[in-house]
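Got a structure for you, written out below as structure tokens; questions coming shortly.
Every protein chain except one is present and positioned as in the full complex.
Chain IDs A and B follow the sequence of writing; residue 1 opens each chain.
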Amino acid sequence: MKVGLLGLIVTASLLALVPVPASGQSAAPKAPPYNPPRTEDGQPNLEGVWQPRTSGAAFSILPHPGGFFLGGGSETGVVEGGTLPLQPWAAAKAKELTQHMELDPTGHCHYEGIPHANYFPFQIFQTPKYIAVLYENMHARRIIYMDGSPHPRDYLAWMGDSRGHWEGNTLVVDVTNNNDKSVFDMAGHFHSDVLHVVERFTPVDKDTINWEATIDDPKVFTKPWKMKFPLKRAPQDFEMLESGCFEGERDAEHLVEGLATVPKDHYTEKEKEKEK
Amino acid sequence: MRLALAILVTVVGLCLAEMPAMAHHSFAAEYDRDKPVKVTGTISKFDLTNPHSWIYVEVKGADGKTATWGFETASLIAMFRRGFKKDTLKAGMLVTIEGFQAKDGTHTANGQKLTLPDGKLMILGSEESPG
Partner (left out) sequence: MAKELKSAFLLVAIVAALLATSSPASAQAIRPKLGPSYVAPRTPDGKPDLQGIWETRNAAAFDVSEVAEGHEIPYLPEALDREQKGPRVDPIAHCKMPGVPRITYMPFPFQIMQRPGYVVFMYEYLHDQRIIQTNSRPHIDGIDLWLGDSVGHWEGNTLVVDVTNLDERSWLDSARHTHSDALHVVERYTRTGPNTINYEATIEDPKTYTRPWKISMPLYRNTEPGFELREQECTEGDNGRPIHPLYRPAPKGDPLELTREYPVKKETSK
């Protein structure tokens, strides 16, 4: 009797150890998830220079044809589902903005904001209390505070304010305090000052990070939507260089004295016209 | 098949590499695809700078008068990575340069190709990516 019971217990224990494939699945083994090396203080190491592969998101984040000075085009765009859930008034404004490229803020040397800045090369540095992301364009930067500190109040900025934490190997960044002036692309896609972006940086191999973001702006869109594209590690000899904007003489002429055909205080004048 | 794929990947790679370093103002709004220009003249100034470099060329017209043409090209960074340095183009060099004229009809154009005195061709930009 004793042996029988013991036998049962042993067998049951042994059976418990045998992995049972879920019904319906093949027994093919899955590749283990990538485990990146660590920094000295134990964070997954995302340091280095990264070159985003966005297929022309700077021109449009939606699927778009290539063309004269419009890049090679993109069949998918970088927006999940290929469409934006714009509120009707916002869809109309977006269309109107495409006719006013002189208002594009990057043409006036403003910072691109998040997510726009992420379409171009940047370098990540990690310290125990913050992660610094230095962009080549416009020498923009943001410091992602990892110490649990809150977003500041009473502060709006082009690059917003970033606070982050780790979820396993994924860096999750919460971006708020965005002003309403940066844009998503050159196809009229804009946002308000309640824009809230949650980014996820997930390393998938030693030279690739999958970047995705949830964009939430209840003043402009009917619901949150997602954007994603991969980041590729830049070649060893690629060095980020100084990328000024005002320094180009010709542009400085335009910017300081105002483009001849554009009102000097663009935003105010456009609002005045609307009120007429 | 593999070779074709490899070529495709390289071409795509080059196209990606040609992505403008900066999504600066819309070139499509500023320059006219239906107004290609090609001029020969002497360089008066080469401004290798950000966000766009400028090549100023003195061009003698049919009437004997000299006009200054300004060709806008890629950023200092993009040009540097293509091998340009501040003394690559010197004042006094006779060059042929082609591109697309500005919509406002001035002597301004987006520079695409430049031919040096020794016949060497330098790519300043491409129809898809002005750089």
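In the analysis below, a residue touches a chain if its C-beta (ideal position, glycine included) is under 8 Å from a C-beta of that chain, and two chains touch if they have at least 3 such contacts.
On a predicted model such as this, the values are computed, not experimentally measured, just so you know.
Trainee: Give the residue, chosen from A:51, A:74 or A:176, that touches the chain omitted from the document.
Mentor: Looking across A:51, A:74 or A:176, the contact with the absent chain belongs to A:176.
Trainee: Among the options A:159, A:173 or A:186, which residue touches the chain absent from this view?
Mentor: Going through A:159, A:173 or A:186 one by one, A:159 is the residue touching the chain not shown.
Trainee: Spell out the interface residues on subunit A facing the chain that's missing from view.
Mentor: On the subunit A side, contact with the omitted chain comes from 40, 47, 108-111, 123, 125-127, 132, 134, 138-141, 143, 145, 149, 151-159, 176-177, 180, 193-194, 240-242, 244, 246-247, 252, 255-258, 264-265, 267-268, 271.
Trainee: Which positions on subunit B touch the chain that was left off?
Mentor: 48, 76, 80, 85-88
Assume only the chains that are shown with their structure count from here on.
Trainee: Taking each chain's centre as the mean position of its Cα atoms, how many Å separate subunit A from subunit B?
Mentor: Result: the chain centres lie 31 Å from each other.
Trainee: State the interface residues of subunit B toward subunit A in the complex, per the touch definition above.
Mentor: Touch residues, subunit B against subunit A: 15-16, 19-29, 31, 33, 47, 49-54, 70, 72, 75-77, 80, 110, 127-130.
Trainee: Can you tell me which positions in subunit A touch subunit B when the two form their complex?
Mentor: Contact set of subunit A toward subunit B: 53, 56, 58-59, 66-72, 101-102, 104, 106-107, 109, 112, 116, 119-120, 136-138, 185-186, 241-245, 247-251.
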